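All protein chains but one are shown in place.
Chain lettering (A and B) follows the sequence in which the chains are written, and residue indices restart at 1 in each chain.
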Amino acid sequence: MHWIDYLPPLLQGARITIELTIYSTLLGALAAFTFGLGRGADCVPLRWISVAFIEVFRGTSLLVQLFWLYFALPVLGQWVGLDLRLPPMVAGVLALGLNIGAYGAEVVRGAVAAVPRSQHEAALALDFTPRQTLWRITLPQAIPEMMPSFGNLAVQNLKDTALVSLISLGDLAFRAEQIRNFTQDSTTVYTLLLLMYFGMALVLTALMRLLERLVGRWRGANAPQGG
Amino acid sequence: MNEQASVPDTDPIIRFDKVVKRFGETTILDQLDFSVARNEIVTIIGPSGSGKSTVLRILMTLETIQEGLIHVAGEPLWHELQGDRLVPASVEHLRKMRKHMGMVFQQFNLFPHMTVRRNITEAPMRVLGLSRAEAEALAEEYLQLVGMMEHADKFPRQLSGGQQQRVAIARALAMRPKIMLFDEPTSALDPELVGEVLSVIRNLADQHDLTMLLVTHEMQFARQISDRVCFFDKGVIVEEGPPEQLFTAPAEARTQAFLKDILARG
Partner (left out) sequence: MLFGIEWDTSSNWAFAWSILPILVRGLWVTLQAAAVGFLLAALLGLILAAMKGARLRLIRWPAKLISEFLRDTPLLAQLFFLYYVLPDYGIVLHAFMTGALALGLQYSAYMSEVYRAGIEAVPRGQGDAARALDLTPARTFIDVVIPQAVPRIIPALGNYLVSITKDVPILSVVSILDMLGVAKIIGDRSFNYLVPLTLVGVLYLLLTLVSAALIRMLDRRLPKQGVPLR
């Protein structure tokens, strides 16, 4: 078979990979802000849950987390009488999203902490509520700080999606493995595989850089200064 | 030794009663008695660490107090009345009290991600509940006052320090406070930018019925606009009085030493 013939199934797989990346990145962003902000919240239980979440998902291997959700959770379900079998797509999005979210949470926490205290004082002096201060003053200033790290995490997430092939989800890596099994043409298939991931990663990086620039418009060429 | 400034028979708008403020082991304010009359313009001078900025920060509810009582516009600030008992102030009470005061910071503290106009309209809209049209009209009024109207759509990073501070003054004024607090408003500015800010403050002092409390090192300026000058040292008021009296004939030795030092440094 000519390498051109490999493209249709590979592109099918690539579609799954892209879907997976999008969903898990969204879930990851949600988790990152929830637990990143929760880490510094006044509500103590929320703080503890956030710390626990971050430590567990950063401190264990992603593949272990994925396998746990796909293989171990159903067993737990049996014990408690619930059907906790997750379809591969759900398990994949969940594992990827929560994992990347834990790393993102640290980025969020760091960026929020980097906003100068004087900004909070100015907001207090103008009588903004803590919630208003968070959403209108702190986060808009923290988000541009987060973008470079978020860009790295997004690419990392894309790479991580390859692991779902190990729970039989038909992503790009899975398709490649299928083709190789069929044709034994390892070199061509895997070279194509690597090149396709590389291409997707470059596109993703470009998108993230664009986003970074859009979000940081008010900063101009330098960081803000005065006096 | 506190010299009682002559207080008009209307109640003082600010009154500190035996206020103690500590940071860990250090006592910043030591049984401070202090009051300011309505529409009075008071300048606080003194060496660093004397507690002068702390007085302003406590009024703006940025710092708490350990002992004593503070009244603003007749109501307790860090406490509130529950029935006939005084209890520590709740969050709602503090929010209500904050509206009496506006503060201008040494480092301006403009919101860098908002334009000049938005810096000024944001709080009136979100906190006071004004409509966008009302808030923008307000912003224009105060931008005219401080002479920054033509820069309304710029971002803070595009402005000089003096311009940023003038916007900061407009931002504080837009909340229509009764009391304006200025914490070393020109100390972070290059010398040639100081004048524009001082003239805005002088304008405020002359034309508007505002109570103003300034902490500054600009002695000439203090002399020109103040009704009363207080010399702070080690958490107490050492001496206070009309500027003419304090600057030309200070009674206390510490005051004399401080003034000599300041004037020598130019």
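By our rule, a contact is a pair of C-beta atoms (placed from the backbone, for glycine too) under 8 Å apart; a residue touches a chain by one contact, two chains touch by 3 or more.
Because the structure is predicted, anything quoted here is derived from the model rather than measured.
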Displayed chains contacting the withheld chain: A
Touch with the omitted chain, as defined above, among A:Ile18, A:Leu63 or A:Val115: A:Leu63
Touching residues on subunit A - with respect to the absent chain: 55-56, 58-65, 67-68, 71-73, 75-76, 79, 155, 158-163, 165-166, 173, 176-177, 180, 186-187, 190-191, 193-194, 197-198, 201-202, 205
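We adopt the following convention: only the chains that are shown with their structure count from here on.
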Euclidean distance of C-alpha centroids - subunit A vs subunit B, Å: 47
Complex interface listing, subunit B residues touching subunit A: 60-62, 95, 98-99, 101-103, 105, 107-114, 122-123, 126-127, 155-158, 161, 164, 171-172, 175, 188-190
Of all residues in subunit A, those that touch subunit B in their complex: 118-119, 121-122, 124-129, 132, 136-137, 140-141, 218-220, 222, 224-227
